[in-house]
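A single protein chain has been omitted from the complex, and every remaining protein chain is retained in its original position.
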Amino acid sequence: MSQSARIKIAKRIAQELSDGEIVNLGVGIPTLIPDYLGDKKVYLQSENGLLGMGPTPEPQQVNMDLISASKKPITMEIGASLFDSSDSFVMIRGGHIDVAVLGILQVDEFGEIANWSVPGKDVLGVGGAMDLVAGAKKIILASTHQAKDGSPKLVKKLTYPTSGGKKANMLVTEHAVFTFSNKGVELVEILSDISLEELQKITGANFTISQELIRN
Amino acid sequence: MSQSARIKIAKRIAQELSDGEIVNLGVGIPTLIPDYLGDKKVYLQSENGLLGMGPTPEPQQVNMDLISASKKPITMEIGASLFDSSDSFVMIRGGHIDVAVLGILQVDEFGEIANWSVPGKDVLGVGGAMDLVAGAKKIILASTHQAKDGSPKLVKKLTYPTSGGKKANMLVTEHAVFTFSNKGVELVEILSDISLEELQKITGANFTISQELIRN
Amino acid sequence: MKKFIQSSDILKLIKDGDTLLVGGFGLSGTPLTLIDEIASSSLKNLTVVSNNLGEPGKGLGKLLLSGCLKKAVGSYFTTNRDAIKAWKEGHLEIELIPQGTLAEAIRCGGAGIGGFYTKTALGTKIGEGKEVKEIDGEKYILEKAIKGDVSLIKAMKADTLGNLVYEYTARNFNPVMATASKIVIAEVDEIVEAGTLSPYEIVTPHVYVDYVVASHYVKVGGVYVESISPD
Partner (left out) sequence: MKKFIQSSDILKLIKDGDTLLVGGFGLSGTPLTLIDEIASSSLKNLTVVSNNLGEPGKGLGKLLLSGCLKKAVGSYFTTNRDAIKAWKEGHLEIELIPQGTLAEAIRCGGAGIGGFYTKTALGTKIGEGKEVKEIDGEKYILEKAIKGDVSLIKAMKADTLGNLVYEYTARNFNPVMATASKIVIAEVDEIVEAGTLSPYEIVTPHVYVDYVVASHYVKVGGVYVESISPD
């Protein structure tokens, strides 16, 4: 996906975050979000043991013992705190993270997520994905609308292994914003010049269309 | 019991402790032990959140937020560390305390302890007693030989509620030292001028006598 | 953003029948100002989870005398004769839990853990009726997590974000209680600018703290005495 599409997704999710929220950002697109928060002050939690993650340091200040969960060098913001992995997951699994922004492999029409394992592929990693799914108060998914092979990410039924029963609240792709509820998935916003028909064609699930649909 | 008898018990238990050991002292007689350690360096753990408890402070240095589990003002030794109650009980229950010295109501001939509740009396406290019993590597009991009413503390079978299945290793009274094993209780040392017959009379369990019985 | 509020404001956050997790070991690390507010309120049927129930007429002992309490959950009530009396007279329910199990159960409450298996109290009166399970050849009992509606904790300092540090052994149950209630209110001696506390020294990260109240007590001769009468 083009960097501009990735930035579009990051920007749109940045709008969803509120002042004062505790946010955990997954790898990939989510890591772009801090650049688009403007005046909003959110507190970034990194599951390897930090609350108050700041921007990338200057090259001469890099210390590979101050890193993000993506293993990239970071800094600490004012008021940051350090803790061990068990305390970090008390924070994550105990419901203390306001928003987790996660990448996905698939999401079904009720918001159930698959984001750790591809059947038949050698993905031997789960990391904190299932912990974040189980524990975050709100889950926003950041993803391209389609996988590299053109298959839809939003599907009727997961064909990839689930990350757990807890449901996502929102999906943001380069084309659209969807929200999930017990009733299913709803299109609330179109972010590109795609037609509704075309959007339906490249989406694997039936979605309802919000009466207040926004077209940017 | 006279203070001299209490001191005798504390002194004898002090001999059992080794350099470098991590020790938790219960209320009562055990709190006298630090005065009789001589050159030995043991590290005292206090279950309210301190490793490295030092002696009572001078009156003008008392801070009631630096207290022992008996809620008495204390100091910190060099190398002391502070932690919260959950971490303190990781230390206690995880088998990291070398020796717990505990008071008792009763102990049976296999070393099973009753030290928290008197039937028919309003003792509504257990504190860390059961945690220490379950978790300490070695348990030494400090007790008068008889209760105030003259009944024996070392008994064939507990009539008071048990503190858990884990067994004590040793009992020190003003009269004698006993050790416990799967085979039962053995008298290893006589600390007063009591006769064997008299000792047997005031003891509620049958004990074997060590072939290396020490008489002080 | 943490809300810095007056002590009397906490009464809007607590309702009849609530379960309160209250920090402290004896009187050390106890939110005395917050307790005073509740003791002088008309709140009823509260359950208090705390290691002790203060001392007669002091700390949580005041809540008992003011008639707010229905139940006390903790490890050691023996030193408060008022609690024993109220229990004997049927005015107070008491649930006795070993101190380590209490701390761990509250930690689990804050950690999204439903319960845990411990050897403490196995085979005892306190363990009666609890599920016994053998894991890798060793027997344990199941203890369930403890959660509260409101936690009332006491710290030495808060920074302006709500990060907390504790004095010496006044830390005790406060950090775990900070994680385990829907609403967490911290009484503090001092409020300092964010950035004053080093990332290494912060014990309770601000994420856990909803409200901060300045204490009405000051320490004189190592003991807290009331300095400002609650309005």
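The first chain written gets the first letter, and so on, giving A, B and C; residue counts start at 1 in each chain.
Criterion: a contact is a pair of C-beta atoms (placed from the backbone, for glycine too) under 8 Å apart; a residue touches a chain by one contact, two chains touch by 3 or more.
Model, not experiment: these values are computed from the prediction.
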| item | value |
| --- | --- |
| Chain not shown, its touching partners among those shown | A, B, C |
| Interface residues of chain C (partner: the chain not displayed) | 104, 108, 111-120, 133, 135-136, 138, 140, 144-145, 165, 199-201 |
| Chain B residues that touch the omitted chain in the full complex | 19-20, 22, 43, 45, 50-52, 76, 78-83, 89-91, 93-97, 134-135 |
| Residues belonging to chain A that touch the chain removed from view | 46-50, 61-67, 69, 71, 73, 76, 82-86, 88-89, 92-93, 117, 122-131, 133-135, 161-166 |
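Just so it is clear, only the chains that are shown with their structure count from here on.
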| item | value |
| --- | --- |
| Chain contact topology (line, ring, star, complete or other) | line |
| Longest centre-to-centre distance from chain B, chain (CA-based) | A |
| Distance between chain centroids, defined by C-alpha means - chain A, chain B (Å) | 55 |
| Computed distance of Cα centres, chain C from chain A, in Å | 35 |
| Whole-Å gap separating chain B and chain C, where each centre is the average of the chain's CA atoms | 29 |
| Junction residues of chain C - those touching two or more other chains | 107 |
| Chain A: positions in contact with at least two other chains | none |
